[in-house]
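All protein chains but one are shown at their positions in the complex.
We just call them A, B and C in the order they show up, numbering each chain from 1.
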Amino acid sequence: MKRIAVLTSGGDCSGMNATLRAVVRAGLVSGLEVIGIQKGYQGLIDRLYEQMSTRSVSNILQRGGTFLQSARCKEMRTAAGLKLASDNLKGMGVEGLIVIGGDGSLKGGYAIQQQGIPVIGIPASIDNDIPFTDYSLGVDTALNNIVHAVDNLKDTASSHDRTFVVETMGRSCGFLAVAAAIATGAEYSLIPEEPYNLDQICADLRNRFQEGRTNSIIMVAEGAGKAADIADQIKHRIGFETRIIVLGHYQRGGSPSVFDRILGARFGQAAVESLLKGDGGMMVGLQGADIVLTDLTKVTSSGIRPINPMLPRLANQLLA
Amino acid sequence: MKRIAVLTSGGDCSGMNATLRAVVRAGLVSGLEVIGIQKGYQGLIDRLYEQMSTRSVSNILQRGGTFLQSARCKEMRTAAGLKLASDNLKGMGVEGLIVIGGDGSLKGGYAIQQQGIPVIGIPASIDNDIPFTDYSLGVDTALNNIVHAVDNLKDTASSHDRTFVVETMGRSCGFLAVAAAIATGAEYSLIPEEPYNLDQICADLRNRFQEGRTNSIIMVAEGAGKAADIADQIKHRIGFETRIIVLGHYQRGGSPSVFDRILGARFGQAAVESLLKGDGGMMVGLQGADIVLTDLTKVTSSGIRPINPMLPRLANQLLA
Amino acid sequence: MKRIAVLTSGGDCSGMNATLRAVVRAGLVSGLEVIGIQKGYQGLIDRLYEQMSTRSVSNILQRGGTFLQSARCKEMRTAAGLKLASDNLKGMGVEGLIVIGGDGSLKGGYAIQQQGIPVIGIPASIDNDIPFTDYSLGVDTALNNIVHAVDNLKDTASSHDRTFVVETMGRSCGFLAVAAAIATGAEYSLIPEEPYNLDQICADLRNRFQEGRTNSIIMVAEGAGKAADIADQIKHRIGFETRIIVLGHYQRGGSPSVFDRILGARFGQAAVESLLKGDGGMMVGLQGADIVLTDLTKVTSSGIRPINPMLPRLANQLLA
Partner (left out) sequence: MKRIAVLTSGGDCSGMNATLRAVVRAGLVSGLEVIGIQKGYQGLIDRLYEQMSTRSVSNILQRGGTFLQSARCKEMRTAAGLKLASDNLKGMGVEGLIVIGGDGSLKGGYAIQQQGIPVIGIPASIDNDIPFTDYSLGVDTALNNIVHAVDNLKDTASSHDRTFVVETMGRSCGFLAVAAAIATGAEYSLIPEEPYNLDQICADLRNRFQEGRTNSIIMVAEGAGKAADIADQIKHRIGFETRIIVLGHYQRGGSPSVFDRILGARFGQAAVESLLKGDGGMMVGLQGADIVLTDLTKVTSSGIRPINPMLPRLANQLLA
């Protein structure tokens, strides 16, 4: 194996640059040439790429986002687009591809693998919705971003006896909302994986208020409801004026946490080693303390990563 | 003078605790007793207060919000409420009151002054809308909060060729939006003080896009438009998908910046010294490098602090 | 079981407050009374304690340090001191004790267990030197502190073609130094677990310089050498002027990271459940994704936690 390529695809997250650095450096150390594809799969179609050197990835470790950029690519979902992408890779002399991204990006990677080019996927998704890894890249940084913002809100909440509804990312996966609830001491966390009863929450809020506990934080994953709707319903049911904040893309960026920098280093190195060993069609993942490979077919056909039931239980118990 | 009181009123901001600490310590050093009134003017009505010691204010300097809490108080707007508040102050033996808050709070302070109790106001308002001071307490921390969030968004904006509309606080005053635009290199800042032309901005966005400058940040003060509306209009006019974020109460809290800690220390000390000299009915303010006293009547009758025209000009010029 | 106690001992770290909150809330939810002992084992000797309520632990989750305080206690190493501490616990009606601290603190806990009071230990040590847990409390926050400082230094290093030697904590354990090296892209990490050759490093520095790579960071764990000595030797051997920084206690404090907040919540809850099940003489630890109990005898007799050999290898490979 002489030449590999790497791309970032789908929503960006913090830690992608650290991972790119690890892929490039681990590749060069092993005597490989490493090609950086720009703008995700679109760059494969449009042949946007450059050869990477040690310098290409110096001073990027600490930056959020992805210096190779990312983009959506509809063509990749067509047979013609997929063929063009694969032919372009072969034309570049690429013998292995590393794809850093979420569920859709990994599916694209599997499709390329089917065209005969070994592909290793690296899970990157702040929602932590990808199965077969305890953590995807970007999750820990996103959590620290959320918690920083909620710590700010708590200053006001406790200064004013106020209730806040905070909406986090997470369309199908409540990991961010429930983990942030534990980490901030939020009173409630509403997640798509578990039914919740707003009547009961309202009754509880009223009881708390009567006991003098007059401020509270409700974390809600976007897949479990809109912050604005929940605030309206609380007002409608018990008359409380709540304030809302939708954290949106603020969650994605920022200098990566140590956890994400080291995870990115490990993922990147493991992906290169895996290609060198002749693997393909696999995703690297963190399971416990270990990096473990799982078939991309298994990853992309297993649905959303189930939330560890310990987390909601812990959140409920610490609410007290 | 033997005994003074202090309260925080209106929206909380970072630096209030630092100011409270300065008031208490400067008061004690001068041989005064200092009473802390809880929950703003409501606490004056309800006689919620405690005597402050050095310990009362230890380890709070670095916290956001206000440990004395703040609240709205409708009763203070009635003659009966005002009378009750003043009588309570007199009943406590209070010979001078320091009020930390925004425009409405300073008006309340002036009303109490009219009842015969000397009052010194300290301007605290993250919007920076109070006249006769270059900076109100909390502005610098709020700006740093905003800029931290926008720096995060820029990671995604530059990774994805994306346009963001970011809504800051500022109902009548665009200071936060325009200062944050300069500090983040945002391409546009829309403020209540200056008309803007969305057609022209859209034309400009399209030109930029054609030149390959495909990401941009539009800062908008809440008084100049809703982020959601502006995003809709951009989509309607030129088809660009933008992302929005409404920073809301995230802007208020957090550990105060050095600027706000020192400003709070200076304001607090100056307010105590001013009461000791026999002043009343004044607000302390920062003018250039100096602390300057202005009549509360003048402060509360002069409308919104005008934005320094240098700032919008600077923002426009650096846009390039 | 009706009443348990908790104390923090040894060097403080971020996450202790989050853990105390979890112990208190999990205890109260289970119908237990929870006693907080102040100033570590010294407070056991001196009977410094208070009963904890939900309020005792509200608004502390996000603070560094330990609100129960910690202290060294020589008396605990004497039979008389140990007896007095145990008798005091029995006198308070305490049927189980949770000890949050490092190696020495866990030994103290085992000694009390020998006196007939069930004890559960929670590993807290920013060095990550305690065996049978992947992470001790405080490690992740300390790492983020270190990396924040080194990111700052890199701004100067790359502006000035300068070499820095950065000394981290870690008397016998190089975890912080090597993990921070990976997370910052430092060129070298010197740790007590691995011999290093300063001649070779100097030769390498000179080669790098000749290739135009004129700035570098050398991380050194305190157990592997003093920053000042290493800087002197580099100057002596190859004439390079280096700058040093000894991060010291800056590493310990600060608002805990999300990882440490959740780890503290899990450790605290698991410790309470463990006492309720009748366990004693055990330490909770994180092994992979799970909380696992290990005999305190095993923990305290197994020496320093070995560093995962993957880490130095990763550091070396990414140096490129």
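In this text, a residue touches a chain if its C-beta (ideal position, glycine included) is under 8 Å from a C-beta of that chain, and two chains touch if they have at least 3 such contacts.
Being a predicted model, the structure only gives us computed values, none of them experimental.
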item: Displayed partners of the chain not shown (whole complex); value: B, C
item: Full-complex contact with the absent chain, from C:E50, C:D87, C:D155 or C:D199; value: C:D155
item: Residue in contact with the excluded chain [from B:A26, B:I100 or B:I245]; value: B:A26
item: Residue in contact with the excluded chain [from C:S14, C:S86, C:Q269 or C:T294]; value: C:S14
item: Contact residue for the chain not shown (choose from B:L48, B:L61 or B:I122); value: B:L61
item: Chain C residues that touch the omitted chain in the full complex; value: 8, 11-12, 14, 16, 63-66, 69-71, 145, 148-149, 151-156, 158-161, 164, 243-254
item: For chain B, residues in touch with the removed chain; value: 21-22, 25-26, 28-29, 54, 58-59, 61-62, 134, 140, 143-144, 147, 151, 154, 158, 179-180, 182-185, 255, 257-259, 261-262, 265-266, 269, 287-290, 308, 310, 314, 317-320
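FYI, only the chains that are shown with their structure count from here on.
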item: Overall pattern in which the protein chains touch one another (line/ring/star/complete/other); value: line
item: Identity of the chain that, by mean CA position, is farthest from chain B; value: C
item: Homomeric contact chain A-chain C: same or different residue positions, threshold half; value: same
item: Distance from chain C to chain B - Cα centre to Cα centre, in angstrom; value: 39
item: For chain A paired with chain B, centre-to-centre distance based on mean C-alpha positions, whole Å; value: 35
item: Cα-centroid distance, chain A relative to chain C, in whole angstrom; value: 28
item: Residue numbers of chain B (touch at least two other chains); value: none
